[in-house]
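Not every chain is included here, but those present sit where they belong.
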Amino acid sequence: MKEANIGKERFYRRYGVLLSFIIIFSVLALTTPGFLSLSNLTTVLRQISINGILAVGVTFVIITGGIDLSLGSTVALAGVTAALFARQGGDALALPLIAGITTGLVVGLVNGLIVTRGKVAPFIVTLGMMTILRGTALVVSDGRPVSNLSNAFNAIGGGDLMGIPIPILVFLAVVVVSHVILDRTVIGRYVYATGGNEKAAYASGVDTDRVKMFVYVICGAFAGLAGIVLASRINTGQPNAGVSFELDAIAAAVIGGTNLSGGIGKVTGTVLGVLIIGIINNGLDLLNVTSYYQQIIKGVIIIGAVLIDRNKR
Amino acid sequence: MGDLLELRNISKSFPGVRALEGVSIKVASGSVHALMGENGAGKSTLMKILNGIHRPDEGSVILEGRERVFSGVRDAMEAGVSMIHQELMPLPELTVAENIFLGKEPVLGRTGFVDFRKLNARASIVLERIGLDIPPERRMKELSIAQMQMIEIAKAISNDAKVIIMDEPTSAITSREVDVLFGIIGQLKADGISVIYISHKMDEVFRIADTITVMRDGRVVGTRRAEELDNDELISMMVGRSLNALFKKRVTALSGERLLKVEGLEGDHFTDVHFELYKGEILGFAGLMGSGRTEIANAVFGLERPHAGRITVEGKTCDMGSPRQAMDHGIAMVNEDRKMNGLVLTSSVAENMTLSSLTDLSTWIFVDHARETEVVKREMLRYRISAPEAGSKVVNLSGGNQQKVAIAKALLTKPRILILDEPTRGIDIGAKAEIYSMMRELADSGMGIILISSELPEIIGICDRVIVMNKGRVSAELPGEGIDEETILRHAMV
Amino acid sequence: NTKARQAGKPYRIGVTMLSLQSEFVVNVKDAMEKYASNDSVELLIVDAERNADKQVQQVESFIARGVDAIILNPCEVEASSPAVDRARKAGIPVVNVNSETKSTPDAFVGSNDEESAEIAIEHIAKLTGGNGNVLMIEGYIGQAAQIKRTSGAERTLAKHPGLKVLAKQSAEWDRAKAMSLMENWIQVHGDRIDAVFAQNDEMGLGALQALEQAGLKNKVKVVSIDAIRDALGAVKEKRLDATVYQDAQGQGQGAVQAALALIRTGKVEKTQVLIPFQLVTSENVDAYLNRR
């Protein structure tokens, strides 16, 4: 009996999110006509890819005990920057890609520097950056969408490769790379150690400041990538895009079992969190639930998913 | 004298661990009942049940002849149970007075407003009783660990308790404070209050205990009157076998090769510190609490920047900007506060153990899992770390086993110089013996070891040379042979 | 500007705009600035960020600073009304631009939002022959423009019993959100969709893109409102079927003119300048493209 008990707890700890996901998925599959079709599931995957890229990026940051509220604005700024180069640059892809990702990288670098050198709480640094970057995106684009982008650029968001939409492939690549980094590499270990107990990690010879720089930079770079995907998906660099994207990304990570106080989290969990949010959004639209009620239901499910998984830790 | 308290047939399981199995003890009123046993035997768990923190799976608590079910700490407190926890639990931002009277603040009338005057006045009285000369308005975070430990004691005795549980109350304090504590325990006994006293220190237990219960693997091995027992008998009850001599002396002669030289070191709370460490030597640092030993170690290990001074390792002057740099120079350190500065509690035994030496266990940027597992298994066996598996979270290990993980982590960096700051704090006698013999072995193989300890017996027993600190200065350097506690204390106090 | 200063103290007009993150509003603002640069006027432009209370605060600040007139681009009908009341109480002339408030300002220059939706739906009725299934993408729920465009659309739809609304949902004025919404709708409604009405161009363009990707565009008509640059381009390329032109130029310029008249003479010729909406299709789009 006691053994069984232990087994149950372990099961929850490892598979709690999966359970939430399966429950929600099954309910939708049973109640929602069209939900299970291949084309709908592909649609869901394409739609989650942007939130997915952001959520995986912010998972790194959250594991170190930090947070990044500037994600949404970074998406906007990177999208606008990339679009500016995609407009001027003819059909060359390299320039807009480099511009977008570099924008994200630099944002991450600045976040990381203020957090580590300035010793300001990540919440406040990235909250300040959120406004700064939004303003910058508006300045850069003069408050207007940047459009008329090259076909090559627009193909990133619209095209497929071997039948799979490119945004999905980008998301998959981000997932695989991130999973490997966190699960298999030395720096991945340091990320967990820094979040679990910064002082102890430092005393164990981990350069915790460098680890933090690393996570903000990788999170920023992913946000830049997400900005590119978004801009090419809607064929425009929108300075007002991405508002509150960070909240969805953080919610996905936390639903997926990442602990906001640091030290705990997995890419696979975050992916499940992203999927949960994605199928809820899709399912509620398919069911044509009124927007008012959509919000209520979404909120309930987010809390509910974490409740099911609460045995974590 | 009747029994004040009875714990009857208590069992408790945690995920993967059966912590207690049918444990029964009786505590007479006005007596000191010592609870002893190896790390992880279940002592703290049993006491947390009595204190209302854990609920037992089976069994009952009978206090003053009535069966009680405590739904929380508050409940237990109101029934007259008070506890000093093994792990320090300070509220760093609150004042000393607020810490002592947390949960029982004096209020103005029935208003809910705190009567700060009365609070501070009462705190002063309690502080005087425990012989601590600090203002009650001082913030807790400004205290040293030892002082915090004394505050925990103050907190427990200021409750109107019938039973006071003391879970390793002396692990962070020096003999002077121990004497104060034992004086207080004497008074408590005289007032008819019972004390349950958990400690790994034999001499203490024999000094104050009336009754001794020994636990092993979640069960009671036996309960005896203290005067019926002697040292060896007690040890064999605890570890299931008898131990050879605790301390082994050096077998090879010192080569005289200098590993470390520290000159003119100055920090916030210490000045003008000089010392040298030789190959194969165990150098002890003794002193009262707050005498600056930890800070010196931190400076040498790169955790704190000294204001002045020079550190030379194997003839090379080194800049210790960070622990990483110190490690690169062959230094490793086991911190006195394993929870704060030693271990990543949310991570596993394996992850903690290899954290400092991860680059040695990896190919390119990837951790070599197979090699890591092999190393961790080997080390777990070597130090007899009892944990369900290498992947168990450190937070669920007993204090002693946590300490062993911290030591293993330091040694995996293959240091030439090892700094141990209070390495046996909270460790059971068996593990202590293992650590001592390990230290000896390491020293014999050429490592230089600095041992900072507030336990004079171990300083005297194992060190080749002893430096005594007094208020941030080196007050004496004594040879390892032929010193006694009195000599050390004289230099430490003056 | 320097000239104006030398000639005497320039008039100062406080301007609070609904949101300078919306292209149409930015266009109105630009028109004001352009017009003001010809006259001895200093515009103090602030962004209310769609927050009515912020707008009221900004007007309070303007009053405290003693501006000569206030131009208000209201966030809300009711909620921005206290701004008008406070300014009038302080004796400062107020001009509402683009949309109305419940309290009556000294002058109003703008359009009636319900009309824009009427024009759009009428066009859809024309394109579909009065029969078909329509999807409606709404703006941010609870905002004045959303409420009015919804009610205008619903009133007009009632006149065309052959037009059936399959679903309506909010995409919060956002292109990406509208695209995702449309993608989801395609999954359920697929070939049954005949037309999409989006309450602004951003959302219209998002829907358009989803339809194009699903290969449904040649079957589905899309009409939206505002005539922002991208939308005009899309109309020109015959991708977007129509947009409804709202005259940013005229509104901005008219508002500054009215404010100046109020400052100088204490009155305006017309207290209500209604600038009509105009339907833009591929036939007349060039005229609008040239206006920019």
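As written, the chain order gives the labels A, B and C, with residue 1 at the start of each chain.
The rule we apply is simple: a residue touches a chain if its C-beta (ideal position, glycine included) is under 8 Å from a C-beta of that chain, and two chains touch if they have at least 3 such contacts.
Fair warning: this is a prediction, and the values are worked out from it, not measured in the lab.
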Unique chains shown once each; full-complex copy numbers are A x2, B x1, C x1
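Basically, only the chains that are shown with their structure count from here on.
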Find the most central chain, measuring centrality by the gap between its CA centroid and the centroid of all protein CA atoms shown. A
Distance from chain C to chain B - Cα centre to Cα centre, in angstrom: 70
Quick one: report the Å distance separating chain A from chain C, using the average Cα coordinate of each chain. 33
Could you work out how far the Cα centre of chain A sits from that of chain B, in whole Å? 43
Touching two or more other chains - residues of chain A: none
Of all residues in chain B, which are in touch with two or more distinct other chains? none
Write out the stretch or stretches of chain A touching chain C in their complex. 33-34, 37, 39-40, 43, 46-47, 138, 142-145, 147-148, 158, 230, 233-236, 238-241, 281-282, 285-286, 288, 291-292
Residue ranges of chain B in contact with chain A within the complex: 13, 15-16, 18, 301, 303, 322-324, 327, 333, 335, 340-347, 351, 355-356, 358-359, 362, 365-367, 369, 409, 413
Going by the contact rule set out above, which residues of chain C touch chain A in the complex? 20-23, 26, 138, 141, 167, 169-170, 174-176, 179-181, 183-188, 202, 205-206, 209, 213, 228-230, 233
